[in-house]
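Not every chain is included here, but those present sit where they belong.
The letters A, B and C name the chains in turn, as written, and every chain counts its residues from 1.
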Amino acid sequence: MRIALLNPNSSQHITDRMLAEARRATGDTCEIFGLTNAAGPTVIRSRVDNAAAIDGLLNMARTLDADVEAVILGVSMDTALDALRQMLEVPVVGTTEAALATAGMLGGRIGLLTVGRALTPLYGELATSYGYAGRVAGIRGIETAAPYGAGLAQEVCAMMLDAVTSLSRDDGADVVVTVAAALCGYVPAIAAQADVPVLDGIACAAVQAEALARLRPRKASYGSFATPGR
Amino acid sequence: MRIALLNPNSSQHITDRMLAEARRATGDTCEIFGLTNAAGPTVIRSRVDNAAAIDGLLNMARTLDADVEAVILGVSMDTALDALRQMLEVPVVGTTEAALATAGMLGGRIGLLTVGRALTPLYGELATSYGYAGRVAGIRGIETAAPYGAGLAQEVCAMMLDAVTSLSRDDGADVVVTVAAALCGYVPAIAAQADVPVLDGIACAAVQAEALARLRPRKASYGSFATPGR
Amino acid sequence: MRIALLNPNSSQHITDRMLAEARRATGDTCEIFGLTNAAGPTVIRSRVDNAAAIDGLLNMARTLDADVEAVILGVSMDTALDALRQMLEVPVVGTTEAALATAGMLGGRIGLLTVGRALTPLYGELATSYGYAGRVAGIRGIETAAPYGAGLAQEVCAMMLDAVTSLSRDDGADVVVTVAAALCGYVPAIAAQADVPVLDGIACAAVQAEALARLRPRKASYGSFATPGR
């Protein structure tokens, strides 16, 4: 099964980290390849960045071969997700969408973990749009510049564990999921010490892309997700 | 007061119709000028069109002079509204956002009227994102190719009146508002025969842009609407 | 454009403060005059006060001339708003309703700022009734007896700024709006130091009354807002 991971930003090292996590999650059942949006911003950490990434993202999507069976949208803002879904013949999965859907099958209330406090409301908006507003226990953004270095930063692990514990104990989260490419790779290092399950959002997107591809859903021919112009 | 109307599609005649409606609504207190997105699709009637319009739309927004005091986003899908809001120093108003906020001050339940039935769910998604899901009585899309001709098409007036009556009588709408550039100019021709108030969405956006400009709100320096990179 | 500001309480000095704020917001495009409910309570700060003000408020509304084009309901509890809306031929705007609708076009999540902590749930109920429950980041009531004195009390400014900062930083508010006649006039003194936009609720009501008047909506002839007895 061939799956494409589209990175709307221009940082190849982020694509690489996401690919590594996606491949670890799906194992050898899938062949996942990545595309990096050379025309996008270096990183997406604002609403403007998000919008600015769309043009190149759509162009990348148009280059996909017919043998791609599903698409992972590798960005926690789920950039232009509905447009890609309408445009393509195969399933497209957003990272935060998949994070919520997956975590939601492990417990009642979901904690979200990201980088940067000022942007946490964005994830609340996404959760509302998917219907998960009432199930989000809390959204925490750790403040660190460390996560993109080589290897895992111990400081980040400690901050993540603190946030997970607070999400669980103070906010009542039954499960926590990361929604930040910058946190890719950290979950295995902390999961065993957490008191609730902790998932990686990119890993969720990868297994969901595989799941949807298995179902081979027909493309809509009516409604707002039908291919435009038909 | 100088107000810019940004049309994300490339059709100058749509810009002109929206400008005429916006000017009629605000009278001589505002000077409203229009910009048309030459790089956009001819018309925006799908999720893909909506995404494809964003790049040119952001570029248009970047050209605005410092003396512009507010921006009307002249498209009922409220394309990239949150990105424009973050990017610019002055208020930006989306058409459907303004339609809901304005109509909501004239009654309890709101009817939305657009062109094309298959796309009506998109307006439901927007209403949900703004918090108005529980106040939307119904969303009707009339099926017609007529509205862009010269003058008002009698057929369209009749279809609109039928839809307004059904929204009021069957769905319980206390007020109806159009959310379609294609319907610009029609409201005065039918309002007197309707049994609830009928508003034009572009007119709503225009008076809201003026209202927000009067308040001269400070730009956010913190949070997800602060200017990026500061 | 002639606009009436109805004050349901009996305090002329509150009417005067609200008028000053309303006029500052709308500039010279409107002529705003105020009516004070001599039969009302001195101030409205309870559910009972609110109900007790209604009879005189309805009587004031009945005295309005035909040349009034919109009505500002100058009280943050939006006293009898739906009854006035049904009774009158012209648009009626509630203060908290306008505060939410206006602030909601400047950001995603709204902070409300009032006087007195015990009454904050009332604003939550109003927000729910308008559909804004999911968009209210927080409601803060500062505890002070100062605001009705001559000039601005420095103590009040400091408390307001603290509350705004907490609403923004702790609760995630993208914009803050005052919902208390007692806080009229304070916003300009603090807005420049706040990290999100801060609006005055009465100013919001004033610009919204003007906006609705510009649209000249027809009166409903069917449904629960049609003139009774027709």
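In this text, a residue touches a chain if its C-beta (ideal position, glycine included) is under 8 Å from a C-beta of that chain, and two chains touch if they have at least 3 such contacts.
Quick caveat, the model's predicted, so the values are computed rather than measured.
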Given 3 placed chains, full-complex copy number: 6
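The rule is short, and it goes like this: only the chains that are shown with their structure count from here on.
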Approximate Å spacing (C-alpha centroids) for the pair subunit A, subunit B: 31
Inter-centroid spacing, subunit C versus subunit B (mean Cα positions, whole Å): 25
Mean-CA-position distance for subunit C and subunit A (Å): 42
Where subunit C touches two or more other chains at once, by residue number: 108, 134, 172, 174
Sites on subunit A touched by subunit C in the complex: 120-121, 124-125, 128, 133
Interface residues, subunit A side, partner subunit B - complex: 45-52, 54-55, 58, 80, 82-87, 118-119, 121-122, 125, 128-129, 222-226, 228-229
Touching residues on subunit C, where the partner in the complex is subunit B: 25-27, 29, 82, 85, 91, 93-94, 97-98, 101-102, 104-108, 130-135, 168-169, 172-175, 191-192, 194-199, 203-204, 207-208, 210-212, 214-215, 217-226
